[in-house]
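With one protein chain held back, the other chains of the complex are shown just where they sit.
Naming follows writing order (A, B, C and D), and every chain is counted from residue 1.
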Amino acid sequence: MAQDTLLTVALAVLLLPLAAFTVMIFAGKRLPRQGDWLSTSAIAAALILAGTVLYGKLTLYHADTLALNFTWIDFHDVPGLGPLRIVLGIALDNLTAIMLVVVTLISTLVHLFSIGYMGGDIRYSRYFAYLGLFSFSMLVIVLANNLFLLYVGWELVGICSYLLIGHWYEKKSASNAAIKAFVVNRVGDFGFFVGIAILFMTFHTFSLSEIFDGIRGGHLPFGSDWWLTVSGVLLFCGAVGKSAQFPLHVWLPDAMEGPTPVSALIHAATMVAAGVYLVARLFPIMTADALLVIAYIGAITAFIAATIAIAQNDIKKVLAYSTISQLGYMIMALGAGAYTAGFFHLVTHAMFKAGLFLGSGSVIHAMHNALHHADDHETDPQDIRNMGGLRAKMPVTFWTFVVFTLAISGVPLTSGFLSKDEILAGTLAFGSLTGHVIIPLTGFLVAGLTAFYMFRLVILTFLGEHKDANRITHVHESGLVMTLPLLVLAALSVFIFYSVDPSGFTPGWIARAVERPESTVPLRLAAPSAGVFEEVLGHVHLTAMLLSLSVAGLGMLAAFATYYWKKISADAVARALAPVHAFLLNKWYFDELYQAVVVNGVLGLAALLRWVDTWIVDGAVNGAGRVTRGVAFVSGKFDTYVVDGLVNFSAYLSGFFGLVLRKFQTGRVQTYVLFAVLGVMVFYFIFRLV
Amino acid sequence: MGSLGSFWNEFSAWLPHVQLAHFLIVSAILFALGIYAIATRRNAIMVLMGVELVLNAANINFIAFSRYSTDMNFDGQVAAIFVIILAAAEAAIGLAIVLNIYHRFQTVNVDEVSSLKE
Amino acid sequence: MSDHLLNDLSLFAPETAITLTLVAAILADLIFRRTPLVVAALVLAGFVVTGLLLLGQTGVNASIFTGMIAVDSFAVFFKTIVVLAGILVVVFSMESGELNSPGRKLGEYYALLCAAALGMMLMAGASNLLMMYIAIELSSLSSYLLSGYTREAPDSSEASLKYLIYGAVSSGLMLYGISLMYGLSGSLDLRAINRALPQVLSGGGAASFTLLIAGVLALAGFGYKISAVPFHFWTPDVYEGAPITITAFLSVASKAGGFAMMIRFFKVTFIDAGAVALPAGTWATLQGFHWVDLVAILAVLSMTIGNLVAVWQNNLKRLLAYSSIAHAGYMLTGVVVLSNQGLAAIMVYFGVYLFMNLGAFYCVMLIADKTGSEDIDEYKGIGGRSPFLAVALAVFLVSLTGLPPTAGFIGKLYLFAALINSGWTWLAIVAALNSVIALYYYVRVFRNMFLRTEEPSSPGITLSWLQNAALVVLLVPTLLLGLYFTPLVQLAQASVRLFGTP
Amino acid sequence: MEIAGIGILSWITFLPVVGMVVVLMLPKEKKDWLRWTALVVAALQVVLGAFLFMRFDRSLAGINTESGMQFLEKFSWIDVRSVSWFGRLHIEYFLGIDGISVVMVLLTALISFIAVISSWNIEKSLKGYFALFLLLDTGMMGVFVSLDFFLFYVFWEVMLLPMYFLIGVWGGPRREYAAIKFFLYTLLGSVLMLLAMIALYFSVNVYIDPAGGLHSLAEAARGMGQGWEKIYTFNMLAMMDPGNFVPGSLLAGVDTSMRYLAYGALFIAFAIKVPIFPFHTWLPDAHVEAPTPISVILAGVLLKMGTYGLLRISFPIFPDAMRHFAWELALLGVISMVYGALVAMAQTDFKKLIAYSSVSHMGIVVLGMSSMNTQGLTGAVFQMFNHGTITAMLFLIVGVIYDRAHTRGLNEFGGLMNQMPRYAGAMTVAFFAALGLPGLSGFISEMFSLLGAFQTFQTLTIIGAVTIVLTAGYMLWVLQRVFLGPLPEKWKDLTDMNGRETFMLATLGIIVIFFGIYPAPILNLMNSSLNTLAALLQHGAPAAMTSGM
Partner (left out) sequence: MQLFDVVFYVFALITILSGCVVVFSKNIIYAAFSLLFTFFGVAALYVLLHADFLAVTQILIYVGGILVLLLFGVMLTNNVISVEMKTGTIQAIPALIIVAIVAGTLAGLSYSTWKGVAVPAPGGPQTTTGTLGQMLMTSYVIPFEIASVVLLVALIGAAMTARRHRNS
C-alpha cells in the first residue's frame, strides 16, 4: 500500500462516522429501525479500515510519519511576517494508527451495545447520530497533526459529550451535568487556548512538527525558558479538563447522568483519554518542570479519585472515580517519563474500562427492567447496596466483569498487569532519578486502593445474596447484542493481544511501535533522556513488579475480608472514621467548594454587574432621580425608576436646568427688563475684569 | 487710601466747574431713573414715562457731545431731533396699545397682564 | 448734487418699492373694502417687485445718501431673505384662519407688514448708527402693532404690550450706547468711528471701558432683535401671543435684519484696517474691546438656554420660540469667527433657516387652524390622519435639528466648519452637543405625531391647493439644499462683501 | 461595472429607495404587494451582492489607494468654485469597495433580505414600515460603499430617523423610550464625528485637475498639470495620505494632541454604534423593544457600522493615534467582552440576554482590531460578518418564540426541544455558533481575533479569553432553561416553525456552517486589504508624514 492510499484510507476512517452523522441527523427518524444499523455498520467499516491502516502502518512504514496537508487559509504576505498560511492536515504515525483502532473498536462495540441498551428510547436515532459525530470528532483529535485541528476536535468532542450527557434532558440533573461538563472543560480549554496562542505567536504555525522544529532550533516563546514551561503547562490545561484531572475532575462523575454506553465510550475509553493522548503528542515540547507538574497533577488526581471511589455506592460513580484515578495514572506516567507505559495503559484501560462500563450498563439495564417489572420506582437501580448475588442470573456479565476487574487491578495475565506494571516501574525510575519519591509512593498506594474498591464493587454487585429475593427473579442476562461487546472486550483484556510475554519483561508490539519521542526543548530544560530513563527502568523493573503485585493482592484481600467474608465491618470502620468517611463520600467537597466559590462567585458577579449596568452605567440618573421622585424603593416599581440611562442622566440634568431656567420666564415683562439690564451689567463687569 | 484721597481732591476741584462730564452724569442719573421706572412701576403709562426719561437721557448725551466735540459737530443734535420724533411715535403707539390692553383686561397694571409665561 | 441724489435713489429702489407698496396697501384698503384679497395680492406683488429690484442690485458695492446706507451684496442678501419671508408670510396670511375671521379687514395688517419689512431691509443696509436706530424703531413699532393684531385673543394684546415695553427698553439701552459711541468718536458713521477708534483707545483705560459699555449696550439692542440670551425674554411670550404668521415673520425676517445690522456694526466698526498679512478672507479686530469673546458667550448662552428650556415647552409655538433662540445662538457662533467664512456660514444658515423655520411655523399654523390648539398633546396621531402635513412638519423639524439629508445640516456644517477652521473648537463642540439636546424636544413632536395612537374620531386636515403648494415650495428647498447646496453656498460666498471693508 | 449606465454600487445602494418610492405609491390596502415589493428589492440586492462577490478582484488591496478600490464610481457632486478665502468646495459622489467593505455589503444584502422575510407577519401600517425599512437599507448600504467622508456622514445619518420610527412605532411596550435613547445616543456620536470630519477637511489638501481628478500633493510635486487647483477635500483616501496634510493645519503632524482629540471624537461616534462599554446601554433597550426584523438589522448590520467606521476611517487616517491608544482600545474591547458576558448571564429576558451577548461578541471584534496584525484584523472583520449572521439567527429565534408565546421570560419556558424539533435544530446551530463551537463560523473569527490580539496584548487577551468560558456558561444555561427539561403545561400547543421561519434560519444556518468549515472564500475577499491595513497600522506614517512637517 502506498503512503497515499494509507492516508486516504485513514481519511475514510475519519469521514465515515461524519457521513453517518449527517445522514442520521437529517434522515435518521425516517430510516428503518431509525438507522441504528447505518451508524453501526459505518463505524464497523471504519474499524476494519482502521485495522488495515494499523497493519499497513506497522508493517510497511513502521518508523515513518505520514502526513497529508492542505492550505486552509492563506493570509498571503502578512506585514511583519511574510507569507502566512494556515496549513491543516492529518498525520499518521504509530500512535495515531493504534488510537484509530482503539477509538473505532470501542465505538463499534458501544454502537452494538447501544442497540440493545437504548432500544425504545425516544431519541434513538438522535443518539446514534451523536455517537457518529463523536467518533468523527475523536478521530479528528487522533489524526490532527496541528494544534488547530486538535483544538477543533477537542471542542467538538466536548460538545458531543455535552449532547450525550444531556441525552435525557428532561431530567434536570442530566442537563445540569451536561452544562457542567462543557463549562468545566472550557476552563481547561481556556488554558489550552492560551498555550496555543503563545505557540502560534512564536512560530506562526499550528503545525506540531514545525513547532517542534522551531523549539529544536532554539526559538523559545518570548525567548524565555520559563515561558516554554508555561506554555507546556497551559497546553496541559486542556488535558486537565478533558481527562478530568485535579482540579477540574468534578465534571466526570456527574457525566454519568448520560446513558451508560456513552459513559463507556466517551467518559471512560476515548474522550477522557484524549488528554493523555494530547500530552503524549506534545511530549517533545515539555520541559522537565512542565513534566513534573504533569506528574504531580496525575498523582494527586489518582490518589484523590481512588479514595473517593472507596466510599461511593453508585456503580457508575465508582467506575467514574476509578476512571479519573486511572487517567491520573496515565498522566502521572507521562509526566514521569514513562511515555510508552502511559500510552500503553491508555489502550488497555480503554478496553477494560469500556468493558466495566458496559458491564455495569448490563447490570443497570437488568436492574432497571427488574425494578420496572416490580413496579418499583423508588429503588435506585445503580446503587450497589441494592444489588448482590447477580452472578447466577447474569453469568456472562459477571465473568467478563471479573476479567475487567482483574485487569484494572493489575493481576498477572491481564493486559492491565502489563501496562500498570510498566507505569509503576516508570514512576519508580522517575523517583530514583529525580528524588520525587512521592510519585511512586502514590502510584503503589493507588494500585492497592484500586484493587480494593474494584473488588468491593464486584463483591457487592455480584456475590453474596440479593437484597430482594422477589426482584432477583426478574433479573435476566442481557441479550447477545449487549453481551457480545462484553465478551470481545474481555478477550481484549488478556495479555496475549499486547505481548507474548505475560511478565512484561519483553516489550510488546505496542511498546515497540510507540517509543518515547525525542525531547525538542533545550538540553538544560529537558527531563532525563529516554536512554537514561530506560537504563534506570531496567534496574527497578522487578522491584516494581513485586511491589505492585503485593499491593494489589493486599487490596483484594482487604476487599474480600471486608465485604465477602465480613471479617472487617465496613460500617464500623466508617463509623470509626466518620469524618473521613463523610469527606470521601462527599468527594472531598470539591463540588461544594466550586459551587460556593466559582459558580456563585461568577453568578454573583454577573448579578452585581447587571445591577451596576442598570444602576451605575445606565442609571447614573438614579441618585438624582430618586431625590426628585421620592420613594422609588417604597413604590416597589423599582425597575421603572431604575432603568434609566446615562442619556437619561444628562437628559435629566439638562431637563433640570431647563426647568430652573424656564422659571425666569415669569410672564412679567418688567422682570425681563430687569434681567436684560442685569445682563448688560454682568457682561460689562465680566469683561472689564478680563 | 492715597489714591482715594487724590481722587477726592481731584473730584472736588472738578465739581464746581461745569464741563462735559457734568452733563453726562446728569444724563446717567436720568437714564437710571428711567430704567427704574420701567422696571418697577405697575402702571403701564408710568412705564412709558420711564421710557421717555431714558430717551431724554440719551438726548442730553448727544447734545452735550455735540457741543463739546472739537469741531462743534451737529450730528448729535440731528440725532436728538430724530430721537424726539421717534419718541413721539413710540408714545403714540404705546398709548394705543395700553388703551387696547385696558379695554381687554380692564387694567393697566403691567404685572397683571402676564398670562404668557414659562 | 442732484445727480448724486438720483443715483442714490436708484440704488434705493427696493426700499422705495416697498414703501410705495405700503402706501398702495393703505389706499387699496380704502378703495376695495369688500374684497380684502386685493390688498393681499397687491402687497404680494409689491414684495415680488421689491425682490426683483433686489436682484438688480447684484454686485453693487456702494454707499448711498452720504454714508447712511450701504448697498452691498451682504445687505442685498439679507434684504432678499426679508423679502422672501415677506412673500411667504403674505401667502400664509391669505388663508390663515386666525387672521381671516369674518369682518376683519387686513389692510393695516398688510401695510404694517410692509413697514416692518422696510425697517428690516433698512437694518440690513444701515451703516450709520442713527440710521440703524431709526430702522430698528421702524421695524419694532410695526412689529408691536402686528403682534397685537388679532383682537379676539387677549394673548395678542399682551404680547403686544410686552413687546413694546421690552423693545422700548432695549432700544433705549442701545440708544444710550450709541450716544456714548458718538461721544467717544465724534461721529455716527460706522467707518468714521472705525477711523477714530484707534486714537481713542490709545488714550488709555477709561475710554476702553466706556467703549466696552457702549458696545454692551448696543449689543442689548442687537440681542433683542435677534433674541439672544439674556435679551431674549420677550421672545417666547410674544411668539406665543402673536398671530402665527407674524411670529413666523419675526422669527426669520426680524432676525435677519438684526443679524445683518449686528454684523455690519461689529465688522465695520471694529475692523483693524491696519492689520497686515492676514490670510485671505480673515480680518482682525481692534484691540481693547473683546467683543468676540462677548459674542461667543452670548452664543453659548443662547443655544444652551434656548435648547434646555425648549425641552419643557408644551406649546409648539413657544417651543419654536425657544428653538429660534437656540438657532440665534448657533448663528452667533458665525459672528465670532473673524472671517468671511463665518459670515458665509451665517448666510448659508439663514438661507436654510428661512425655509425650514417658516415651514415649521406654517405647519403649526395649518394644524392650529384646524384643531384650534398649538399644544403638543394635540398632535397625537396627526401622522395617521394627515400624513403629508405631518411628514412635512417632520422634515422641517429634522432640518432644524440639523440632520442630513436636509438643508439644516448644511447650515450646521458650514457653521461648524467655520468654527473649526478658525480654531474655535470648544465652541464647535458646545454647538454640536447642543444640537443633540435639540433633538430631544423636536423628537417629542415626532413622537406625538407618529408614535402615539390616534383618536379614531378626529378628522384629517384637508388643505387647499394653495396651502399644499406653499408647503411644497418650502419643502423642496429644505430637502434639495441638503443634497445639492452649491447654489446657496455660492450665493452666500458671493455675498460676504461689506461696503467699507477690504 | 455598470447596469443601464449606472454603477453597480449605486444600484445596490439606491435600489431600496426605488423600492421605497414604489411602496409609497402603492395603496395601503394591498399588503401583499407591499411585502413583495420589499422582498423583490431585497432579493435583487442579494443578486447584486452575489455578482459583486464573483467579480471582486481578490488581489486588490484598497484601503488607502484609489487604484486598489473596486467598482469605483466617482462624480463631482457638489462643486463650489468661488472665492479664494474659502477655496473650492469639491465633494464627490465617490463609491468603491475593498476587501473590508465588500464583506459588509454582502452582509447587509443578506441580512436585509432575511429581515424582509421576517417582516412578513407585521400588520401595522405596513406601507410606512416598508418605506422606512427600505430607506434604512439604503442608509446602511451607503455607509459601507462610500469613500467620501461627507457622503459617508450623510448615509450614516440617513439611517437614524427610519430606525427611530421603526423602533418607535413598531416596537414593544417601552418603544418610545428605547427609540429616543437610540436616537440621542447615536446623534451624540455623530455630531462628534461631524466635528472631526470638518477638522479633517481643513487639514487635507489635494490638487484637482480640470477633469475633476484628485492628485495628492506628492503627485503634484512630481509634475503638476495645467489648471491644477489646490483644494480641501472630504475624500477619505486623500485623508489617509499623510503627505496631504497641510503643514500647520489642525490635524497635521504625528501624535499631536489635536489628532488624538479628533481620533477620540471619531472613536466615541463609532464606539456608541458598536457599542463598546461604557457606551452600550442604548443597546439592550433598543433590542428589547424593537420588532424582530429590526432587531435583526440592528444586530446584524448596524452594530457593524461602528467597527467598520473604525477600520475604514479612524485607523487608516489616524494610524499614529490608533497605535497610541491601541492598548486602551483593546482594554475596552476586553471589558466589553467580559462585562457583556457577565451581564448577559444575569438576564432573565431572552432578548436582553442576546443583546448583552452582542456587546460581548462585538468586544471581540474590537479586541481583534486593536491587535494591528493581519490575523487579528481578519478575525475582527470575519467576526463582524459572523456576528451578523449568528446574532440575526438568535434574534429570529427569539422572534419565533415571542410570536407564539408572547413572552420572552427565560424562566417561563422549558422542554421546547421535543415540542419544536426544527426550531431546536436551528437554535442549536445558532447557540453553538455563538459560543464559538468549531465547525461553525463564530469559532474561526473568535479564534483569529484572539490569536491576533494575543500577539500584541498578552495579558489583556488572556483576560478576554475568559469569555470563552463565560459564554459557554450562559449560552448553555439559556439552552437548558428554554429547551431542556420538562415542557410546562401551558406550552403544549406551541407549533414548530413554519416554512418561512425555517427558510430564514436555514439560510443563515447554512452560511454559518459553511464558513465554519471553509472560511477561505470570505477570508480571501478581505485578505489583501487587511494585510495592507495591518502594514499601515504597524508602520504607520510613511516618511512624508514625519519628515515633511
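Criterion: contacts are C-beta pairs under 8 Å (C-beta built on N, C-alpha and C of every residue); 3 or more make two chains touch, one makes a residue touch a chain.
Quantities reported herein were computed from a predicted structural model and do not represent experimental measurements.
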Task: Where the missing chain makes contact, among the chains that are shown - done: A, B, C
Task: Contact partner of the left-out chain, one of C:24, C:87, C:213 or C:461 - done: C:213
Task: Which of C:17, C:54 or C:68 contacts the chain that the document leaves out - done: C:68
- [ ] Among C:28, C:44, C:141 or C:376, choose the residue that contacts the chain missing from this document, as touch is defined above.
- [x] C:141
Task: For chain B, the residues touching the chain missing from this view - done: 10-11, 14, 16-37, 39-46, 48-50, 52-53, 56, 59-60, 63-64, 66-74, 77-78, 80-82, 84-93, 95-100, 102-103, 108-109, 111
Open item on the list: To test your reading of the contact rule: which positions on chain A touch the chain that is missing from view?
Closed with: 668, 670-671, 674, 677-678, 681, 684
- [ ] Against the chain that's been left off, what residues of chain C make contact? List them.
- [x] 5, 12, 19, 22, 26, 65-69, 108, 111-112, 115, 118, 122, 128, 130-131, 134-135, 137-138, 141-142, 144-145, 148, 151, 176, 183-184, 206-207, 209-210, 213
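Assume only the chains that are shown with their structure count from here on.
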- [ ] Return the distance between the CA-based centres of chain A and chain B, expressed in whole Å.
- [x] 95
Task: Separation of mean Cα positions, chain D and chain A [Å, integer] - done: 38
Open item on the list: Using the touch definition from the top, which residues of chain D touch two or more other chains?
Closed with: 184, 188
TODO: Two or more other chains in contact with one residue: find those residues in chain C.
DONE: 161-162, 165, 169, 173, 236-237, 312, 440
TODO: Enumerate the contact residues on chain A facing chain D in the complex.
DONE: 72-81, 84, 122, 148, 151-153, 155-156, 159, 162, 166, 169-170, 172, 175-176, 178-179, 182-183, 186-187, 189-190, 193-194, 196-198, 200-201, 602-603, 605-607, 609-610, 613, 617-618, 643, 645-648, 651
Task: Contacting residues of chain C [partner chain A, same complex] - done: 161-162, 165-166, 169-170, 173, 209, 212-213, 216-217, 219-220, 224, 230-231, 233-234, 236-237, 290, 293-294, 297, 305, 307-312, 437, 440
Open item on the list: Show me the residue ranges of chain A that touch chain B in the complex, using the header's touch definition.
Closed with: 662-663, 665-670, 673-674, 677
